[in-house]
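Omission of a single protein chain aside, the complex is shown with its protein chains in their original locations.
Letters A and B name the chains as they come in the text, with residue numbers starting at 1 for each one.
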Amino acid sequence: MSGTKGRTLLLQGNEACAMGAIYAGCRFFGGYPITPSTEIAEHFARKLPTVGGVFIQMEDEIASISSIIGSSLAGVKAMTATSGPGFSLMQENLGLATVLETPIVIVNIMRSGASTGHPTGTGQGDLMQSRWGTHSDHPVVALAPATAQEMFDLTVKAFNIAEKLRVPVILLPEAVVGHIREAVYIPAEGEMEVIDRERPGSYENFLFFKRDTNGVAHPPDLGAGFRPHYTGLTHDESGFFTAVPDRVNAFTVGLNSKMELHREYLTDYCEETVEDADVLLISFGVTARACAHVTRDLRKRGVKAGCFRPRIVWPFPEERLNRIAQHAHTFIVPELNLGQMRLVVQRVVGPEKRVVGINRVDGAMLTLERMQKEVEEVLA
Amino acid sequence: MSDRSERYEVLLSGSGGQGIILAGVIVAEAGIAHDLKVVQTASYGPESRGGASHSEVILSGTDIDYPAVTKPDFVIALTQEAADKFAHLARPRGNVLLDTTWVEKLPQNIQANMASFPLTEEASNRFGKPLVANIIALGYFAEHNPLLGADELLQAIIRRVPSHYRELNEHAFAYGRELADQA
Partner (left out) sequence: MPTEPFVKKYLRQRVLPTIWCGGCGLGTVMRVIVEALDDLKIDQNNLVVVSGIGCSSRMAGYLDANTVHTTHGRALPVATGIKLAHPELEVVVIMGDGDGTAIGGNHLIHASRRNINLNVFLLNNGNYGMTSGQVSPMTPHEWHASTCPFGNLEHAFHLCDMVKSAGATYIARTTTFHYMQAVRLAKEVLEHKGFAFLEIYFQCPTYFGRFNEMTDAPAMLQWLKKNAVRYDPEKPRELEKGQFYVGKLWEDNTKDEYTDLYCKLCGRAQEMMQVAD
């Protein structure tokens, strides 16, 4: 973070997110107010008009995600921000964006509890929803920032992934990360990589949805002179509906292959002292910050502990976890839900290994005290 | 917490409208200017519109992993409710600063060094602005914390307050430092 030209500001996570989006070239925000995400919309409402971008408050979250898909189809990078109840409404067109191969970024600042739940409480209950919320097999990328800095950095990264792989990307911060204020380094223009989608100058035989060797299709922007057809129906490389079994199969397999073909690019995690660890603490977001603290405490006391935090939670960094899991015998998974990541960890490390959750769902963070106590109990 | 020198926690509390959040932001920005890592969080929602409100600041020489106050080194409480709720959290040998304009019943069995002044009253009488009680408190804080000097805090205040209130805030801050000397 020793940038020469950038600047460091005390920023709220939500502000950092909006600023990251603008840095990444986002020029369209369509949203519907909901705690604890509203500061993002408010920041965009002030800033976007000054940079020639569009801010619009839509009539609901269904319309919000629809509007940003429209913008992105027309070639303008776009984003929306919401929380659980709104994220639920967005699931329908999250699927649409996926099959239209439209880059968009959706920020879901996680509150606590199902339904309207606890609007100002923090939580991590939408991990599985972000993976499986929209129907059928589909690729999903979700990032979980843990600091205000990551709210900036991972928002830029979310746009880059969206543009490069032409997928919707979800940012999944807990409410605490949205509202925390920390020093955030805002890089100067050009200092941080910003990726724009590929825009081929020509297409063979109108095959706008033909995948390149990296599994990515690059259908043209609306109005760019190609007159493509976009449909949410199963379609072949031409973009038109198909019910031919082989082609329907290729549609679903092709879409999902993007994740597999870019597995390395989509692996992003932080870890500490994992190599020789007997005990691994695995978590994401702010909750994982406390894990790092507990890990260091344990090491000081001679316990061979390590911690592992995926920054990209979907696709889950299975390969890496699998490798470091060979040595460890106990896996502790603290999270603000009743064990969603624990399920994934158990599946990855295998049924023989001991995987224990530390869970809290009362709207507050997992306090250090509580985490230390529960870790002690697990290790006793 | 194991390594105290690396982490210094401030808890500012009062009711909405007393400038608690702003004071927290000022402490955090002074910390950044001083090359410290900082985390600032605040209660928000209905709370920030008039009810009890509190703001936490963590300052540290190294990365801050756990981002919430665990055992505050410095507690500022500007209301009775805040004093009742937070004063006893202060670490032994830490500091508690209370505004006796509103805190009538001083909390008992506090192991930290407790100081109390009628901050809001003084702000009213001396500066005609009860609102600068928070800045007086920061003046006091400047003299009693090991990390941030008065200059850094004052610069952070100047950056945050409207320019036409600059002088007023400078005076309030200076007065807070004087109180610290008296104590």
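Just so it is clear, contacts are C-beta pairs under 8 Å (C-beta built on N, C-alpha and C of every residue); 3 or more make two chains touch, one makes a residue touch a chain.
Just so you know, these numbers come straight off a predicted model, no measurement behind them.
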| item | value |
| --- | --- |
| Displayed chains contacted by the hidden chain, counting the whole assembly | A |
| Residue of A:I68, A:V274 or A:L336 touching the missing chain in the full complex | A:I68 |
| Residue among A:Y203, A:F240 or A:Y265 touching the omitted chain | A:F240 |
| Contact with the hidden chain (one of A:E59, A:E189, A:E264 or A:E352) | A:E59 |
| Identified contact with the non-displayed chain, of A:P33, A:P49, A:P200 or A:G350 | A:P49 |
| Absent-chain interface as seen on subunit A, which is shown | 27-28, 30, 49-50, 52, 54, 56, 58-60, 62-64, 66-76, 78, 92-93, 95-96, 100, 206, 222-223, 225-233, 240-241 |
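The rule is short, and it goes like this: only the chains that are shown with their structure count from here on.
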| item | value |
| --- | --- |
| Centre distance in Å when subunit A and subunit B are each reduced to the mean of their C-alpha atoms | 36 |
| Partner subunit B, residues of subunit A touching it in the complex | 8, 10, 35, 119-120, 176, 179-183, 286, 289-290, 292-293, 296-297, 300, 365, 367-369 |
| Contacting residues of subunit B [partner subunit A, same complex] | 1-2, 25, 28-29, 32, 37-42, 44-45, 64-68, 70 |
